[in-house]
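In this view, the complex is presented without one of its protein chains, the others remaining in place.
Showing subunit A:
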């Protein structure tokens, strides 16, 4: 425990800027993964344990596209679009068959696919770790804001995640398709009776969730080493975010992810040997005081 370091940081604008940015980066990446997880649970009522694999595929798709084209924009597009297509196929061929099944069955199917997807990545890209490398446009000196250090790439990352959060929030609350999705989550039978193809909605939601996780993987690819199985640790943290925020709540996922990011960032200063523990402790405190999570709704 190093409370002096934490206190010193809290009284320094430079440190506050650097650590807050650091927390936002960690949080925003987590949000992109967790929001897909919570969306799929909210609409499909499936705890998609294989969700981390989409993060992994997004990173590998982006790396491959970047190697082939040298374009960072195309790499991001490949990461997001590739995982959206993969998500759609996965949902239609496999997951749609276990809707309504026992939760244990769903978890087993998802876990089986975690292992299968890891092996697929191993077969295609090899077992050794890979590095995409930072595009030259971002190989520049970091910005110094109020004395704090902020890399331009991370500003882009935070911006993209924020845009995704806003579009998703507005899209689900204001657009017609958003209303249909929410209706399908509440009463799929009624939506189906109105002549709306619920299978298409479910597939679309799964693809959207996969796309967001893939986008997170693509954004992480330039700064994290890529390896089969890389989705697992992200998945665990995303589950924590989802549970803290409340299963099915997009706002909850955003707030939960940001809180977790900040806990990691400032916790590493004050509690360097207990940073991981802080995350779990925070989750326990939230769940004990509000079992449905910060923005979760009580079961009717």
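In this section, contacts are C-beta pairs under 8 Å (C-beta built on N, C-alpha and C of every residue); 3 or more make two chains touch, one makes a residue touch a chain; residues count from 1.
Quick note on the criterion: contacts and distances are computed from a predicted model.
Peer 1: Can you work out the missing subunit's protein name as recorded in UniProt? Choose among "Flagellar basal-body rod protein FlgF", "Oxidoreductase", "ABC transporter substrate-binding protein" or "Electron transfer flavoprotein subunit beta".
Peer 2: Answer from the record: the omitted chain is "ABC transporter substrate-binding protein".
Peer 1: Which residue, A:96, A:192, A:275 or A:292, contacts the hidden chain when the whole complex is considered?
Peer 2: Once the missing chain is taken into account, the touching residue is A:275.
Peer 1: Where the complex has a chain not shown, which of A:213, A:234, A:250 or A:286 is the residue touching it?
Peer 2: Spelled out, the listed residue whose C-beta touches the missing chain is A:234.
Peer 1: Please identify, in ascending order, the residues of subunit A that touch the omitted chain?
Peer 2: 5, 9, 14-15, 18-19, 21-23, 25-26, 29, 118, 122, 127-134, 138-139, 141-142, 149, 151-154, 220, 222-225, 227-230, 233-234, 264-265, 267-269, 272-273, 275-276
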